[in-house]
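Structure below; questions to follow.
Removed from the display is one protein chain of the complex; every other protein chain stays in position.
Lettered A and B in written order, each chain numbered from 1.
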Amino acid sequence: MEILIAICIGLLYAAGIFLILRRSLVRLILGLILLGNGANLLIFLLGRITKGKPPIIPDSAQTIADVYADPIPQALILTAIVISFGLQAFAIILVKRAYREVNTDDLDQMNTHEQ
Amino acid sequence: MNTIILQIASRYTLPLLLLFSVFILLRGHYLPGGGFVGGLVASIALVLHAFANGIKKTRELVKIHPGFLMPVGLSTSLLSGLFPMILGKPFLTGMWYPHSVPVIGSLGTALFFDIGVYLVVVGATLTIIFSIIEAP
Partner (left out) sequence: MLLAVLLPFLLAIFLVIPFRKYESLVARTVWIVPAGIFSFFLQTYLSGNTGITGKASLSQIIPYSLQWNLDGLSLLFVLMISGIGTLIFIYAAAYMKGHPYRIRLMGFLSLFMGAMLGLVLSDHVMNLFLFWELTSISSFFLIGFNNEEKASRQSALKALIVTGGGGLILFGGLMLLGQIASTYSINEMIALRGNIVADPFYPVIMVLIILGAATKSAQFPFHFWLPGAMKAPTPVSAYLHSATMVKAGVYLLARFTPVIGGTELWQYTLIALGGITMLYAAFHALLRTDLKGILAYSTISALGMMVFLIGIGTEASLLAVGMFILVHALYKAALFLITGIIDHETGSRDITKLRGLRKVMWPVALAGVLAAISNAGIPPSLGFMGKDLIYESTLHHIFQPIWLTSAVVITNIMLLIAGFNAGWRPFSGNLPSAFSKVHLPEKSMWVPPLLLAVLGLGFGIIPSVIESPLMQDIVMSLHGVSWAGHLALWHGFNTVLLLSGITIVTGIALYFALPQSSKIAAKITGLTALSPENIWTKIALGFNFLAIKITAVLQNGFLRLYILIILAFVGSLLAYKLANQIYFTIDYSYLSPVTVYEAIIVGILIVSILFTVFSTSRLVAVASMGVVGMAICMIFVFYSAPDLAMTQFTIDTLTVVLFVLVLYRLPKFIKLTFAIRHIRDAVVSIGFGTLIALLAMEVLDNQPDRTVSKFYGDNSYVLAKGKNIVNVIIVDFRGADTLVEIIVLSIAAIGVFSLLKLRIRQSQKIE
């Protein structure tokens, strides 16, 4: 399964980068989201995946004795997800606003050349 | 999206979902959940209501501007962190009320911190989405 997830991560990265390299701003944002998902999944995988053992201490015990999923990547990803929502919202609104002002979402037409 | 079914449904799901979000918030310390997820669930509930009944109705229901929740939440979290400093402990030290409280369980600074997170998440999400819905 790890290998399948690794392939998915690679695919997410590739798709994200490909979309970022497009001229359309909407695609750029989609690319950013996919890239973010890829990064989250990568962190998750690097903490090793464990099935059916969430990092929750059983009711009866003070500490967790059994093998359990690594909580640190989970805490990292949780904050990353929320932050990326803020970023995405801002980016989407920026595109919308820019489109209203300059009437294009083509990055190249937004370029102001310094000549 | 002015379907009757959705309108009726949202009328009943809203309080349920809000209650559920508080439940998730409170149980976060022992079981999956917490301020982030709780806040997001609450926002989704209100967004759903806005979709079904129109933004004006939701605004009337909420009464206060959601943006107002952000400073309230931030100060709650900050104060919960500052509280231990009054007692001479480092910033954000976890402190607990020694006895168990019904419904909530143990009462501590971490809980207030999580409530602050919940409020900020609700405030920020709703500010973003409501502004977009209302924008021309």
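Structural remarks
Heads up, the rule we're going with is that a contact is a pair of C-beta atoms (placed from the backbone, for glycine too) under 8 Å apart; a residue touches a chain by one contact, two chains touch by 3 or more.
Predicted model only: the values in this text are computed from it and were never measured.
The chain not displayed here makes contact, within the full complex, with A, B. Mapped onto chain B, contacts with the missing chain fall at residues 24, 28-37, 40-41, 43-44, 47, 67, 70-71, 73-74, 77-78, 81, 91-92, 94, 96, 106, 108, 110, 113-114, 116-117, 120-121, 123-125, 127-129, 131-135.
Although one chain is not displayed, chain A still touches it through residues 1-24, 26-27, 30, 33-34, 37-38, 40-42, 44-59, 62-64, 68-72, 74-75, 77-79, 81-90, 92-97, 99-102, 104-108, 111-114.
Going forward, only the chains that are shown with their structure count from here on.
Put simply, chain A touches chain B in their complex at residues 54, 56, 78, 82, 85-86, 89, 93, 96. Only residues 30-32, 36, 121, 124-125, 128, 132, 135 of chain B touch chain A when the two sit together in their complex.
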